[in-house]
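As you look at this complex, bear in mind that one protein chain is not there, while each of the others sits in place.
Which chain is which? They are A, B and C, in the order written, and residues in each are numbered from 1.
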């Protein structure tokens, strides 16, 4: 693909679609050709803001438009598979809001189709492209934390209840993708519990524990029914520990030079003594750049070069497999569910170009 | 028992013992007769601060002292049973640091002994006596929150690793006792996961989910290896929600007039719509009184009147049963463990006299 | 003026201009006809975002355009007077970024011109239109705080140093306009100190005290050279006290039921005793509506009805008089400067329609 500006079609102009439109437009390398939505009011809104962008109530118009090179999908989860598959079949590169699709089998099918057609398939795991997560990744690559003991995250707020997926597919999906990106190993089992407080609605509160071969453990707490918004992640290591608060305006990441010190032999449990080390805290400067801007530019780069996206279909697949296992565990009140080793077909990209 | 000042013996003058000494002394109704500790340095410290208090390295001296009416035990958990039983056998009322004993069978034995001898047995679940928990209890009794949807608590800091119990026996014990006090129903099952990051040491991080017959759920997250101290509890109800942060100097409890509003029939899942309600926040004034002062006065009141303590042996027993079930679940990576209905021999006291 | 959509011209498309364009466009009652800026790059940016809006490097094109009913000015302070006067002379209603003009004489001249031509002259004191300040005003009108003892505000951050005005004309101007809106009385004198830490630059840090006839006092602290952003205002009354933190996402206003209680006669200083009252805190729900949206609608309303704007020329004049007096006091290291009583030609509008 040449360096000409890439034509983008956006399917779905609800909550997230306007952000996609704005960021693809602001990128110097792409432009929005058309927007589709089933709701005429949404199209009117788009027209008022951007008179030059075509609007249509049929996504098929976008697939047939030769000026559109890639399609960005921001619709309810249960429509992702059909829309993405149709777009790939129409020869369009595809960018899909998270989660990639409701089942791992469907994701598998999309990956195959994209590979067969040599098209870029990327899932919108936005948090991977934040300056904060990029900085944590950088610190881990430098071994600044030592052995990773745990990742413990809380993500809660009031709303937005979704009707087609429960809270883990909406919120925990962020943490699962971050865990996959940050940690060098894959989880081997999951135990999860969840609760539904509104009759007829999916679970609105859940807690997930991911087990690893090593002593590392990950825990994710999500809640759609919290009085206050919380976006807080702890990463504990043998050398240092991080508190990452995404709601902080500037000091999102705090690195604590704190930990324990072992005296005596660990074999002799009755003899060993634990000491505590309390050192400085350090908050590295974090760029204020919008993550979605970084992400759409990465998508365009991957389309042009054929590079595997950081949030590729394969990476999205593993996220879905973990969510499926967590869902099974929730149905059995926390009974652990083993995870099969990941199917790594192409290489997993780990560094943002 | 008359209104004369009650003579107290304190076994153990380590971390918590000095607080017991100070609070029993400050109460107008009791005085410290003697302190015992195996460590001579601790006794020297006590002597320097309180020349008038007797010191001894043998707890038996306290049990034989006729001027001592009650014994307060602040020693490692594995010693609680033997010390408490010996004290009851010596005819002393007993106040034991939490958790009451390492096994429910031992607790059962202590309760029987106390009942047989008509002595007060009380466990030091300090948080029940805080103005904050008392205020939450008061709000729940007024039905200010509506149906309780969840209790979700995080209790973490760096240290203090204990060698004879894991983190749930040290920290989650607080939440289990609070849950038991605040909620009208008993949990029916528990799923828990835990991790050990120091070889030869007990679990230092754990997550517990308690299931109830109703749609209520409780979750407790505890961690000895956190870079910062966290003491935060969310209580969600159908009408209002509470955030209780014990580290706040003054506004420990915030009551949010927030929630969801259901439109349409809950039977028809495809039709129902969830709306959100965002109202005011209110932080009731909380007394700054030290909880332990309230608690020792309650202990003295119960000794004198024969009243059942708020944190009676029976209430301590249920806490231990839940901790035992959680420990079994941790050993099986989250597999749920059913809880037998509580053995309620005497009535459970629910209001602080 | 009829109910037809009002045509707006925006002079200056730098930091604030794009916000004006967006908000006049989102209002259902107005539309942007043209934008002018001396910088061609700014016009290119406008064209890319809004192809339908005319652009020009000459503000005179806007004044001559019959489809433009009103002009919004968002240029450096030293240009405000000439631009606003030319616009009024061209028969346009005028909306000017704060402060209205560099001298009170110039403001006086603009008011006369607007009155003579029966045009609306409004200054963009955005904070008056925030839900937070509106809520505080509402509480004061209800006498919720009792007698007002003080207004004490801190407004600081790193940057943005301006070259044509010092920090009080940039930041304290917000507080002066808020004080004027909230308090029933006018200040009678001002003492101010200021410092310049960059050679050749205007003062970047200042502290202003406003004196009133009553026991009320106001203090404003502003700083362009602060490591962190602060936007915090305390309003103390005899019955209640408010902390207003504009950086809080949701609980911007906290009302404290705290204060002092006098026992004994105030005449007998040696006898009187002061007690303290510590009650609940309450954070009223604050609408998340953008203030500038409220403000442009108010401007349109005033244009159509001839109503006096909340932030009228007269109200802007008083702000400038106070800033001039503060500047004189700064030049004399805090020496108090008396304020003449305000020239109230038309009535001061105090409630937002």
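The criterion applied here is as follows: a contact is a pair of C-beta atoms (placed from the backbone, for glycine too) under 8 Å apart; a residue touches a chain by one contact, two chains touch by 3 or more.
Here the structure is a predicted model, which is why all the values come from computation and not from measurement.
Judged over the whole assembly, touch between the missing chain and the shown ones holds for A, B, C. Considering the full assembly, A:251 is the residue among A:251, A:290 or A:332 that touches the omitted chain. Although one chain is not drawn, the whole complex shows that of B:57, B:160, B:247 or B:331 it is B:247 that touches it. Of the listed residues C:76, C:91 or C:227, the one in contact with the hidden chain in the full complex is C:227.
In the full complex, the hidden chain is touched by chain B at residues 51-52, 228-229, 247, 249-250. In the full complex, the hidden chain is touched by chain C at residues 149-150, 152, 154, 158-159, 161, 163, 189, 191-193, 195-201, 205, 207, 209, 211, 215, 217, 219, 221, 223, 225-228, 234, 236, 238, 241-243, 254, 256, 258-260, 262, 266-270, 272, 274, 276, 278, 329, 332-336. Within chain A, the residues in touch with the undisplayed chain are 251, 257, 278-285.
Basically, only the chains that are shown with their structure count from here on.
The leading chain pair by number of C-beta pairs in contact is A-B. Per-chain CA centroids place chain B at a distance of 53 Å from chain C. Within chain A, residues 228 each touch two or more of the remaining chains.
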